[in-house]
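A single protein chain has been omitted from the complex, and every remaining protein chain is retained in its original position.
Showing chain A:
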């Protein structure tokens, strides 16, 4: 196994929206490398559909404060209000920046950026849905990813494509732990690369592949959080995981909330518009946690559709066909491709699908990673995007706020890192720092156990979708925990078939499963401890929100012996006091 050494000022791990936005901020100022296990344009930002909210008021009256209120309320009061204020205020600049970068937004008849309705986004603190989401047909994420990558090409950013991150390096020579680089594995050769760097920013995305029914790419395996978790850095709010209401039945492929923003309606097996009962004011445009729970209740109470009564319908048949063609072309194609359904004439079978991690690597509003409940900063280490937890999404993210999060906090994280690395010396890294990675790879290749990675991953995904998804109980979570701990033991008895150097995805999948198992275990332990229902974390045995005891963020630590320890830190309040969440 050959080893290559590189010296950079800043290394960004991950080239989706957050990583690329950070790169635009850093490149040209300091020597920067972007490392991605894919090609940048393959990142999952490209799968985002509906839009990016910002109070531009291009089509109707709107203010960033209304956006902030909706985000706080949507978060079920677990979001940190100072961070939410920053995101909603800077949203306007972020959209304008993207437009200047060449983003192909859909336009109004006057030529301005068009805006449409989206779940949980309202005028004047909940009066009615508001047109706040800036969009590009139903491929907004694709357009943002392409635009940011184009800008990186224009700036001649250095990419290391198809490099899998394996380890983070720290410099502890001064007694204080500082980021000092990463070790990555080059997929095409099997060589190791040591990137010594003053700053490291993780933007590795989510971990939705711990669930069976999931909108996430196969590659979303929590590599950043999983790796840092093993280095005693806590992961925040893991138990808050979003299930998108409208995944294609059986596949989990996302059908954007924009479908309901454009007027689509959810119907149960007998054709009833059940959201009228659940959210009388905003109906089908209620936040995702509420809609997913409503679907779950319809199915559980026998009102689902199909032979097993285990799905409901997304009905677009009353919309003008030309509106479907213009505004929802891609998701219409998905329905045709995967179910053979024509959405102009037939309702589409859907079920909730694992979609988005509200939790992640704890950071402040400048992307600096916080390593304890006192919010101690680890110098040089940054995170942004879905892998991070600022926390702007709290217990439930509003639709479109993820695209906003990546551009706002990608930019802030990149800016902060560029400033930091300009004023610190190069880190001290000993020769041979890659040895643990080399040994780990060799051990995975040499393992001659009896278990297969694919089978263990399927077992993990089954138990998480069954026991730790839209609705949870003590019993279901204990069942999930027992299963995960059994799989973790079996993981020590795996074998991989591919012993080669070139494009050994067998090896990569084994590494990825390790991350998913660690994070799933901490997720379930956090969910067991949180004896309340808030946002996406719904406990049937504790069905109310408990603001007395649980206005806290969970911090999960992996201890030396591999066990998980929980700690908590208070939510940062602001001008909005917790109140009942009605829509």
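In the analysis below, a residue touches a chain if its C-beta (ideal position, glycine included) is under 8 Å from a C-beta of that chain, and two chains touch if they have at least 3 such contacts; residues count from 1.
Methods note: contacts and distances are computed from a predicted model.
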Discussion item. Out of "Fumarate reductase iron-sulfur subunit", "ABC transporter ATP-binding protein", "Molybdopterin synthase subunit MoaD" or "Autoinducer 2 import system permease protein LsrD", which one is the UniProt protein name for the chain not included here?
Written reply: "Fumarate reductase iron-sulfur subunit"
Discussion item. In the whole complex, not just what's shown, which of A:67, A:139 or A:553 touches the removed chain?
Written reply: A:139
Discussion item. Among A:10, A:233 or A:253, exactly one should touch the missing chain; which is it?
Written reply: A:253
Worksheet item: Just one of A:5, A:63, A:338 or A:576 touches the chain that is missing; which is it?
Response: A:338
Worksheet item: Which is it among A:500, A:543 or A:562 that touches the chain not included here?
Response: A:500
Worksheet item: Which positions on chain A touch the chain that was left off?
Response: 38-39, 41-44, 46-47, 95-96, 99-102, 104-113, 136-137, 139, 142-143, 146, 150-151, 153-154, 188, 217-219, 249-251, 253, 269, 271, 305-308, 310-311, 313, 330, 333-334, 337-341, 345-349, 452-455, 496-498, 500-506
